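Missing here is one protein chain; the remaining ones are kept as they sit in the complex.
Showing chain A:
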Amino acid sequence: MEIIKPEEGEILDIELEEDFLKRNKKLAEENRVLLEKHKVRAIDVMGSIGSGKTSLIGLLSSFLSKIFKIGIIAGDLTTDIDAKRLEGEEIKVVQINTGKECHLDANLVKKALQNLELDKIDLIFIENVGNLICPAEFPLGAHKRIVVVSVTEGPWMVVKHPYIFEEADVVVINKVDLSEAMGVSPGKLAKDVEKINPKAKTIPVSCRKKEGIEEVIKALNL
């Protein structure tokens, strides 16, 4: 068969239409299908560094471990400190180290899911990398997305990062026990969230005092 080839020095104009963010979205959809096949619900926990993502996941897990078999995917740049904090007899933790990346992506989560026995799990918490910007652009396939923000980060955390709050189903305002000392109003932060995303449920929480955790569970429809 004669194969038609371009001549030497000819210029080819190749249309590709390859969308790199859509690639992630497609993988996220595949993750969702896999989770649903195994009847597993997944929750993506996002928030800035030190806002209390690990503490919240730890508390949610201990409140829920009697009802659900729980798995955790912990995302971090280089360490497994959080994974070790969260690991328990009943709870299986998989660590993802992103190296230099500022967010988890659906491909990394897909790999992590392969390391969890999905038939033996009902609920997965995915702890994203501490960052209020990049994770917004990378869905992972989770059923719900929580954003954790804390009063110790100051009064402007919500308005400065609108995109991530647009993606949230539940917003946790953590460390409310320190709000007076910080001079930061949790109510004002909640109002900022409402302006950006009126559909999100905003819950004041103090992980340290173990307050508000039941309300978060309710907001997640678990």
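Simple rule for what comes next: a contact is a pair of C-beta atoms (placed from the backbone, for glycine too) under 8 Å apart; a residue touches a chain by one contact, two chains touch by 3 or more; residues count from 1.
Definition applied: contacts and distances are computed from a predicted model.
I notice the complex is incomplete. Of the names "Hydrogenase maturation factor HypA", "Aspartyl/glutamyl-tRNA(Asn/Gln) amidotransferase subunit B", "ABC transporter substrate-binding protein" or "Molybdenum transport system permease", which is the UniProt protein name for the chain that's not shown?
"Hydrogenase maturation factor HypA"
Among A:Cys134, A:Met182 or A:Ile217, single out the residue that touches the unshown chain.
A:Cys134
Would you write out the residues of chain A that touch the absent chain, in ascending order?
Touching the chain left out of view, chain A contributes residues 6-23, 100-103, 131, 133-134, 136-137, 156, 159, 162-163, 166, 192, 195-199.
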